[in-house]
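What you see is the complex with one protein chain gone and the rest in place.
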Amino acid sequence: MSIKPTTRSAPSGKVSNTDLIGLYREMRRIRTFEERVGELFVRGQSAGSMLHLSIGEESAAVGVCSAMKGGDTFTTHHRGHGIFLARGADPNRMMAEIAGKDTGYCQGKGGSMHIADRGLGHLGANAIVGGGIPAVVGAGLAAKRRGSGAVSVAFFGDGAMGQGILYESMNMAALWSLPVVFVCINNQWGMGTRVDQATRATVLHERALAFGLKGDTVDSIDVLDVVAAAQGTIDAARAGMPGFLAVDCYRFFGHARKDKSPYRSEEEETDGRKKDPIKQAHTELTQAGHTQQELDAIDGAAAAEMDATIDFAIASNPPAQDAMFRDVFAPGEPEPEPLRQRLDRILARD
Amino acid sequence: MSIKPTTRSAPSGKVSNTDLIGLYREMRRIRTFEERVGELFVRGQSAGSMLHLSIGEESAAVGVCSAMKGGDTFTTHHRGHGIFLARGADPNRMMAEIAGKDTGYCQGKGGSMHIADRGLGHLGANAIVGGGIPAVVGAGLAAKRRGSGAVSVAFFGDGAMGQGILYESMNMAALWSLPVVFVCINNQWGMGTRVDQATRATVLHERALAFGLKGDTVDSIDVLDVVAAAQGTIDAARAGMPGFLAVDCYRFFGHARKDKSPYRSEEEETDGRKKDPIKQAHTELTQAGHTQQELDAIDGAAAAEMDATIDFAIASNPPAQDAMFRDVFAPGEPEPEPLRQRLDRILARD
Amino acid sequence: MEKMTYRDALRQALRDAMHEDEDIFIIGEEVGRYGGAYGVTKGLIDEFGPERLLDTPISEPAIVGAAVGAAMAGMRPVAELMYVDFIGMTMDQLCNQAAKIRYMFGGQIGVPMVLRTQGGTGRSAGAQHSQSLEAYVMHTPGLRLAMPATVHDAYHLLRQALKQPDPVVFIEHKGLYALQEDVDLNAPPPAWGKAAVHRQGDDLVIVTYSRQLHYALEAAEILAQDGIEATVIDLRTLNPLDFETIRHAVEQTGKAMVLSEGPLTAGVAAELAARISEECFDFLENPVLRLAGEDIPISVSAGLEAGSVPSPSLVVEYARKLMK
Partner (left out) sequence: MEKMTYRDALRQALRDAMHEDEDIFIIGEEVGRYGGAYGVTKGLIDEFGPERLLDTPISEPAIVGAAVGAAMAGMRPVAELMYVDFIGMTMDQLCNQAAKIRYMFGGQIGVPMVLRTQGGTGRSAGAQHSQSLEAYVMHTPGLRLAMPATVHDAYHLLRQALKQPDPVVFIEHKGLYALQEDVDLNAPPPAWGKAAVHRQGDDLVIVTYSRQLHYALEAAEILAQDGIEATVIDLRTLNPLDFETIRHAVEQTGKAMVLSEGPLTAGVAAELAARISEECFDFLENPVLRLAGEDIPISVSAGLEAGSVPSPSLVVEYARKLMK
């Protein structure tokens, strides 16, 4: 994992400022990566236009992930690039996957919404809103049965609060005291629907309480607050009390790369973008005596690292056509017969 | 509708004792009907063995239904005989349906778990736990749009609290301020699973509160309490504040007719059956000066009425074989072609 | 005649139907303010208001369930699933409730609802946003199934669907929204449940529906240059299924190919091939060829995506082989 604040006095107290520089770096890397994803699209090099950028949500990703441990597992929603980067993803392989290239995490078959990596505990991003949530119940069962001490975290958006499977999953996690955490990245919007247009009950964590979980909401502006809240929730889950954490943030841009958000006002956007955890950390770091130069260097390193991902992705190849029939089933198992082969056999009947 | 307490001072106050005799009569009719369903099964005359009796739950059915008005609609779960009787069902047609006969409400095609009657607002019992719940959202939308003033009530068991679609439905009802009520008949068991074995959070109505609905729990022992609570919930819904009401009762017998409940202790059962709303009403009525003779007469009338249902059902015919291909689609629309007709055509090819 | 897109024709159908029938309302994600993920309902909220363009939370099971309830209560809901790929979570409401209610309840309650959705490949949308799942619907007794391929049909099939007394699943193709045609919407439409013969030829019959109609027509043009004349049939509705039109054409030509984007095994192509084989047995000179989607998930990578479903050139290639 690339970022984890190393020392922390109390699990749910404010994290020491010495960690902030690392958290800042991670947040900057994520934002820069997402900006590059946007460029990939503009260049016509992304696989499709279903690219959901997590700009504005960096402290949710970095804050929660910094409270996770090696061996922990997680699933994400469709807006999951930042989360996986915060868990240590190789940005080259991510960008290649987003471009649909065979050097990507999933050999170019998955794309932006279907990135996974078993080694890093990533049990998969999902293009079905809510689709990845119940998997953490299963991963939690596995961890509990094996006594591995691992926690499994489901990341999803406020939109997933509409999906019944979330409540089924929370109920099971509570019933079985599983090491499981539900993290709702509440960026206030699900496509063109504001959270209060999707529910009358906007204090989302109250639902978790009603199912017997620990529940909390944290504002995303200060990444250290997110770290602290996440640490509390994850530690409790590791000890057998599953929890739910809503991280209140703002979706800075459109739903997907092409969406210009005509359904919300410029005022709202300007206001919403004030909730910028990177700017906030920058200010705090400056106040704490870090120089502009030092911070610029971090930004520059992120830019250089992420620039390279585009080159990597573009230089990579799309998957070979014969990859198409692989991996429907495990290697060596009977795979579906290609259509042409079948048709040719049928036509060659005499 | 067969029973509705006629005068009531305050919508959510205690209902006047003068109504109790009518409520007692309805509860007795239901219990007697269910006993006859059991006999039908023993005689081998029921359609299958999936018969779920509502003995012990009479005050839930009668209490809630007495707070409903003509024009209101409802759906029920698989244990719905009592509810429909309380809404005015003809017990003969019900028993015939349970026996799979063509004089039944659904011409013998539905059976115990699929009784419906559009005229009485019964939008259907359901063999899918939770399956009938979202329909009341739709019926509520219809009522609201038409300004009919009708409320739609979903009846279901504690087991349905596990189904995500309940939460999706409650969320929608709250969001749109629909005239909709969710009634959970909490008989403490879902098959062999006690309610605290299915959830950590046993105060069920708290979930409704967390979604922004009105929420309440009432004990079933005193039918007047149920009437009062239901009246409050239903009146609020009619005024645009949807609600949830849990009615705590006890499933006196096995899950289905054949189940002997080996998974629960005799002690528990003895204790649970003390929560008998009929006995309770009987005691209260006696104390209020009603004679044994008067109450015996009510019981005797119920027995006579329900004895006749068995004769009616047995004397009725199973549906004619050609009913099989009717009603897949509306009359006059293309129906599926019967297999034999198709095969005969294919074979008669020359 | 006016130029119109498939998308606009769908919108026009909804608009005209909603003006005619006050009981129609649309319920789904982003159908109102946003105007639909593919723009079909754009602007309708201004015309009909938010009560008739009901934006929902992301709750597919309850969207379909609420539509079922509204239909039982006498309304005529149009539920929208943004992608047919989300049908999985709604199949209890669709197949155990909507499809069975009339029958289970002895004919007394109908469910006159339309489930509008879209499917298919072509946008690098990946395994969970590119499927063709019409076979699940076709296999389920009690559901009607319409899949318009043309602008004309986008309008008329939707208008007709909105008059059916029973649940209709209406699947558009994401690759067709921008399709433009000259149409006269006032010309009398073909009857509901009737297939359309788009091209008549003596050599072989291609039976298809939805976007693959255009692939078939494209292939037929090319084949004609070789002197191979194909009859191309667009089924328009898969339930009801107009088998008589197929039978007639197959009896003329003796050679048939069925063409579907959905996975091959136990899919729509299987049904069509089985029926042609059994009903036209004595007329067939060759096996019915099934050209359908490969039995694999769809990749996000454009090359693999395109390779996973039949293309016009595949149709040409196998039509030629069939004629040898």
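As written, the chain order gives the labels A, B and C, with residue 1 at the start of each chain.
In this text, a residue touches a chain if its C-beta (ideal position, glycine included) is under 8 Å from a C-beta of that chain, and two chains touch if they have at least 3 such contacts.
Small disclaimer: the values here were computed from a predicted structure and weren't measured.
In the full complex, the chain left out of view touches A, B, C. Considering the full assembly, A:171 is the residue among A:32, A:46, A:171 or A:233 that touches the omitted chain.
Of the options C:69, C:142, C:201 or C:310, the residue whose C-beta touches the omitted chain is C:142.
Considering the whole complex, the residue from C:181, C:278 or C:317 that touches the absent chain is C:278. Only one of A:55, A:106, A:213 or A:302 touches the chain withheld from this view, namely A:106.
Interface residues of chain C facing the missing partner chain: 61, 85-96, 99-100, 103-104, 126-128, 135-136, 138-142, 239, 241, 262-263, 265-271, 273-274, 277-279, 281, 284, 286-290, 294-297, 299.
Within the complete assembly, residues 73, 75, 104-110, 114, 116-118, 123-124, 126, 128, 131-143, 145, 152, 164-165, 168-169, 171-172, 175-176, 326-331, 333-334, 336, 345-346, 349-350 of chain A touch the chain that is not shown. Think of the hidden chain as still there; on chain B it touches residues 47-50, 100-101, 108-114, 126-131, 159-165, 190-193, 197-199, 263, 318-319, 321, 323-325, 328, 336-340, 343-344, 346-347, 349.
As a convention for this text, only the chains that are shown with their structure count from here on.
Chain A and chain C, compared by their mean Cα positions, are separated by 35 Å. Residue positions 56-57, 59, 61-62 of chain C are each in touch with at least two other chains.
Residue positions of chain A touching 2 or more other chains: 161-165, 197-199.
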